[in-house]
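Only one protein chain is missing; all other protein chains are in place.
Labels run A, B and C following the written order; every chain starts at residue 1.
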Amino acid sequence: MPADPDTPRGHRVLSKDRMEGFSDGVFGFAATLLVLDLAVHPPGTPLQQVLHAWPGYLAYVVSFLTIGGTWLLHTALTDQLAQADQLFLRLNLLLLLVVVVLPFPTGLVADTLHNVSGERVYVTTYGLILLVIRLLGSALDAYARHEHLYAKAQEGEELHSTQRKFLPVVIGYVIAIVIGLALPVLAVALYFGIAVYLVVPFREAARVLIRRRRSRNDGSG
Amino acid sequence: MPADPDTPRGHRVLSKDRMEGFSDGVFGFAATLLVLDLAVHPPGTPLQQVLHAWPGYLAYVVSFLTIGGTWLLHTALTDQLAQADQLFLRLNLLLLLVVVVLPFPTGLVADTLHNVSGERVYVTTYGLILLVIRLLGSALDAYARHEHLYAKAQEGEELHSTQRKFLPVVIGYVIAIVIGLALPVLAVALYFGIAVYLVVPFREAARVLIRRRRSRNDGSG
Amino acid sequence: MPADPDTPRGHRVLSKDRMEGFSDGVFGFAATLLVLDLAVHPPGTPLQQVLHAWPGYLAYVVSFLTIGGTWLLHTALTDQLAQADQLFLRLNLLLLLVVVVLPFPTGLVADTLHNVSGERVYVTTYGLILLVIRLLGSALDAYARHEHLYAKAQEGEELHSTQRKFLPVVIGYVIAIVIGLALPVLAVALYFGIAVYLVVPFREAARVLIRRRRSRNDGSG
Partner (left out) sequence: MPADPDTPRGHRVLSKDRMEGFSDGVFGFAATLLVLDLAVHPPGTPLQQVLHAWPGYLAYVVSFLTIGGTWLLHTALTDQLAQADQLFLRLNLLLLLVVVVLPFPTGLVADTLHNVSGERVYVTTYGLILLVIRLLGSALDAYARHEHLYAKAQEGEELHSTQRKFLPVVIGYVIAIVIGLALPVLAVALYFGIAVYLVVPFREAARVLIRRRRSRNDGSG
């Protein structure tokens, strides 16, 4: 795309430092708010109480990994960003708006796991929010690509790895949302699996393992 | 204005990095605290509960967009700032003091929307806080301009666009506050409209759309 | 003091960036937590409720100004810092530990103002914490000065102005704490006055006013 006379570069360049600072603050705070739902209320001995609260711990881990995974994508993305423009900042705000909501259904999901009969609407809400976070994250990437906001010719491994995972993750979320209408517990297990899949860098880990084995075989490890 | 012997530049230069870091932190926390009011309490089936809580969601979105819009203005403003002085830092603290208060009436507004009969005083309080935030944001800009704290000769599109919107927004707030005394629900709808108007960069969006159509017509899109 | 062979400079240099980032986060979060105590509980019409909650608003403003004033001191101080050493980082942590506690007595003070008969111990606790914050802030400055951690030969106006206010503020706090044992409401009024005194830069403001009047007299304003 040729340089457009209506949008001189000088008008569009916005410092990305503050976007990163604000986003880091929101990500960090959302991750911390999750813990507020880890209250221990049911009756019983203390040990029973702590063990009985497992759904809260599970929901906490799923949400923390999802926020962490989104932060990893966000970092990889802005790492390559040469500049932000006005629409990019707004898309980013929209992503943060949804990320901040996550602690709210996390507590409801924990309750649902206790009373399997009823509240599957919470698990559905939770899944929809996870899906929207992923779609908005990818929308940021697509917009930056379309508007030529990236600086580096070669994209980093982190961003590349997240993009490879986009389709499997979205399909996984849709399947889990549908399953959650009938079997909320299974859906939460799927969300946990997807969060682990999102965060674990399989190729990088494999590379480290292979290198370690090689250097051991070489006798120089 | 000529250089003043009473205020040598060396005395006034304060690093703006920390002001940005502190402000980003406060904006981010205030935005996240909003979600604490999204509790689900009313009786009914879970689906009814989630649907019944719509005023909370609406108030959350309005407040988040207002904080986000203020952050965008703040970013555009400090982006051009060559230096901060002592009064600027105080004005900034005052702005943050009011921004932090916003989560408090947000929860009250959500309650008001449920019990339309009564609590219109909350909606009025909410509107007044939104108005004060806007006025303080513009006061920062006016002070920086008057004291020659801006570095760049040409102001950025982001700041320019926010300034163009100043008068319509203030008039809109005043109208909504007056209306809120009689019809609180309509006032909240107006606050929502103003927040969207504040955040959406119509000119930039139009420019992107025009460019896209043009490049499609050229057959190079 | 000559260079000491036991403490080569290379061992002591620690980047101050992260200390600033962590401190900004804690200051910002402590300032935001204050608002959690602004709940409206007493019976009455909504308007009566909002008006009745004035002690909470007052306590909020006093605490916010105190945190803001401490942040201003902290910023002015690290602005001049050439390097941090291990003890400085620890002193800083100690200061933050006390700053974070401030939201806790703030809520208690608001309650006290409602029930004047009783809880003056809360006002005393509050005053002691304000005093300790001020003393630790000055301890940071004294340590940096004693260990030659400051880079710039000439200290900035901000830091200088805070140091000029040190003795009056400490004396003010001690008087207010003593008065608070008998008249808690008066003590809170004093804390408010001290907070305003701390944050308002009288000399800078006077300078701006004088300059404005002068340029008006010159007919070039």
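The rule we apply is simple: a residue touches a chain if its C-beta (ideal position, glycine included) is under 8 Å from a C-beta of that chain, and two chains touch if they have at least 3 such contacts.
No experiment lies behind these values; they were computed from the predicted model shown.
Within the whole complex, the absent chain has one touching residue among C:81, C:101, C:131 or C:170, and that is C:101. Interface residues of chain C with the unshown chain, by the touch rule above, are 1-2, 4, 6-7, 10-12, 14-15, 17-19, 21-22, 25-26, 28-30, 33, 85-87, 89-90, 93, 96-97, 100-101, 103-104, 108, 118-122, 125, 147. Counting over the whole complex, chain A has residues 20-21, 24-25, 27-29, 31-32, 34-36, 38, 40, 45-47, 50, 60-61, 64-65, 68, 71-72, 75-76, 78-79, 154, 156-158, 161, 199-201, 204-205, 207-208, 210-211, 215, 220 touching the chain that is not drawn.
Here is the rule we go by: only the chains that are shown with their structure count from here on.
The innermost chain, defined by the distance from its C-alpha mean to the mean of all protein C-alpha atoms, is B.
If each chain is reduced to the centroid of its CA atoms, chain B and chain C end up 26 Å from each other. Centre-to-centre separation of chain A and chain C, using mean CA positions: 37 Å. Annotation for chain C: residues touching 2 or more other chains are 25, 28-29.
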